[in-house]
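Only a single protein chain was left out; the remaining protein chains are all shown in position.
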Amino acid sequence: MTNTGFVAIFRRDLLLAIRHRGDLSNPIIFFFIIIVLVPLGLTPESSRLSEIAPGMLWIIALLASLLSLNSMFQDDYNDGTLEQIMILPQPLYFMVLAKIVVHWMVTGLPLSLLAPVFGMMLSLPEPGYLPLMLSLLMGTATLSLLGAIGSALTLPLDKEGLLLPLIVMPFYMPILIFGSGTVQFAIDGLSILSPLAVMGSLLALFLFVAPYIAAGALRLSVEG
Amino acid sequence: MWQWFHKLGSPRWFYQTSGKWLPWLSFLALVFISLGLVWGLGFAPQDAKQGNSFRIIYIHVPSSFLALVGYYIMAIAGAISIIWKIKLADMVMVSAAPIGASFTFIALLTGAIWGKPTWGTYWIWDARITSMLILLFLYFGVIVLQKAYSRQGLASRAAAYLALVGTVNIPIIYKSVDWWYTLHQPATIKFTEAPSMHPDMFQPLLLMIVGFYLFYAAVLIFKIRVEILHRERRTSWVQDYFFSKKNK
Partner (left out) sequence: MSDTEKSSASPLDSSILILKDLAFQRNEELLFSSINMAIESGEILQIQGPNGSGKTTLLRMISMTLSPTSGEILWQGKNVNNVREQYLGSLLYLGHQSGLKKSLSADENLLWWRKLNKDNLLPSSDALECVGLTRVKDVPCYHLSAGQLRRASLARLYITRAKLWILDEPFSAIDKQFANELKTLLENHLDNGGIVILTTHQDLEIKDMKYISLASPHKSR
C-alpha cells in the first residue's frame, strides 16, 4: 500500500513536470547566465578561472537548487491537492519522497549531466570533470532533500522574501564544502574516495530523515 | 509523580517560583563576572606573544560556549514541547533563541576585536569563526521562521522542527568547516587555544565562564517570565497580579 502512494505521486509529478516543460530549462538557463558573469566580473584568463572553477561551479549549482525549491510543494498547497494527499491513509513519507525524487530529476539531475559543458566554460582542469558530475549527482539530491524540509516549513509564507534561503543555507554548506572538495581533490591528484564517501553518507542520512521531517512540516503548514 | 511533572510545566508556577530565585541568581552572576573581569583584565599576566590584546578572551570564550550551549538548550526545549506538549517548554525555546543569537553575535564581535591586533584584520575565515557565523544563521532561521505562522502554537512547532534539524546538522557543519579549513589553512597562523594557557590566565577565565552561565540563566529566566506574562495576559492570575501591583 505504501508503494501505490509513491508510484502514483511519482508519476503524477512527472506528468506535471512534463506539462510544464518550459520550466524544466530554468535551472540550466540560470546556470548559463551566472557562468557568463564569472569571467566578466573576474577575469577571462584560463589559469585563474581553473583555480576557482570547482568552487564556483558548485556555488552556482547550489543557488540554482535554492531557486527551484519553491516549486516543490507550493503548487499543491495552493490548489488543495496537498490536503487531499495528506488525508490519505498511506504514510506521507513515501509520497513526500516521491515529490522530492521528481524535483531532483527535474533540477539537479539535468544540471549534473550538463556539468561538463559548464566546466569547460570555466576552464575546469581535466581530472575534475567526472568528480564534478559525481559530486553534483549526489550533492544535488541531498540539496533537494534538505530543501524539502525548508520548503515545507515555509509554505504559509507564499514565497515572500528570503526566509527559505536563510533557513536552508546552513544545511547546504557542508554539501558545498565536500562537493567542491571532491572536485578539488581530483584536480590536485588526491583520491576522491573520502570526500565522496562523506557525500554518500550525507545523502543516505537525509534520504532517511528528510522526507519524514518534511512530512511533519507539511502537516504543520496545512494546519495554519 | 505526574502531578509534580505537570506542576513543573505550569507557567504560573514557574513565574512565581522564579521570581523568588531570580534576584539571587542575578546577583551571583554579577559577582562572578565582576571578579572575573577585574582579575582577568587587570591582574592576570600579559601574554607572551599578544600582549594585552588577548584579554578579550575573557568575554569571547564564555560567549562562544554559551552560543553553542544555548542552541542545544533551545532545541531540547523545543523537543520537549512537541513530544510532551508542554507549553512552558515552548516558551523556553522561544525565549532562548534571541538570547543565544546575541551571545553568538558577541562572540563574533569580540572575535573581531581580538583579530585586529593579532592578525591585523577584523575578519578572518578560520574554522571557529566560520562555524560561529553559520551558527548565527541557524539562530536567525529559527527566530524568523516563527513569523511565517499566524498561530503561536504552529510557529513554535515549526521552530522546534527547525531547531532539531539544526541540532543534527551542527556536528556535520562543524566537522565539515574543520575539514575545509585544514585543507586551505595558511601555513602561518594557528589560532591560540585555551589549553596552552598559564593557570594565572586560566583561573579568571573559569570565573568568567561560570559567571556567563549564571548570567545566561538569569537572562533566560527573565525573558521566560516576560513571555509568560504576554501569553497568559488574559488569565485571571496575571490580571490580578497587575491590578494588585497598581493598587499598591
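Annotations for the structure displayed:
As written, the chains take the letters A and B, and residue 1 is the first residue of each chain.
Keep this in mind: a contact is a pair of C-beta atoms (placed from the backbone, for glycine too) under 8 Å apart; a residue touches a chain by one contact, two chains touch by 3 or more.
Bear in mind that the values here come from a model prediction, so they are computed numbers and not experimental data.
Put simply, the missing chain touches A, B once the whole complex is considered. The hidden chain makes contact, of the residues A:L15, A:I33 or A:L162, with A:L15.
The chain not shown here is touched by just one of A:S50, A:Q74 or A:Q90, and that residue is A:Q90.
Take subunit A: the residues that touch the chain left off the picture are 1, 4-5, 7-9, 11-12, 15-16, 19-20, 75, 78-81, 83-90, 222-223. Summarising the interface, subunit B meets the missing chain with residues 150-152, 234-236.
The rule is short, and it goes like this: only the chains that are shown with their structure count from here on.
Mean C-alpha positions place subunit A and subunit B at a centre distance of 33 Å.
Interface of subunit B with subunit A (complex): residues 134-135, 137-138, 140-141, 144-145, 147-151, 154, 157-158, 161-162, 164-166, 168-169, 172-173, 175-177, 179-180, 183. Those residues of subunit A that touch subunit B in the shared complex are 149, 153-154, 156-157, 163, 166-167, 169-171, 173-174, 177-178, 181, 184, 198, 202, 209, 213, 216-217, 220-221, 223-224.
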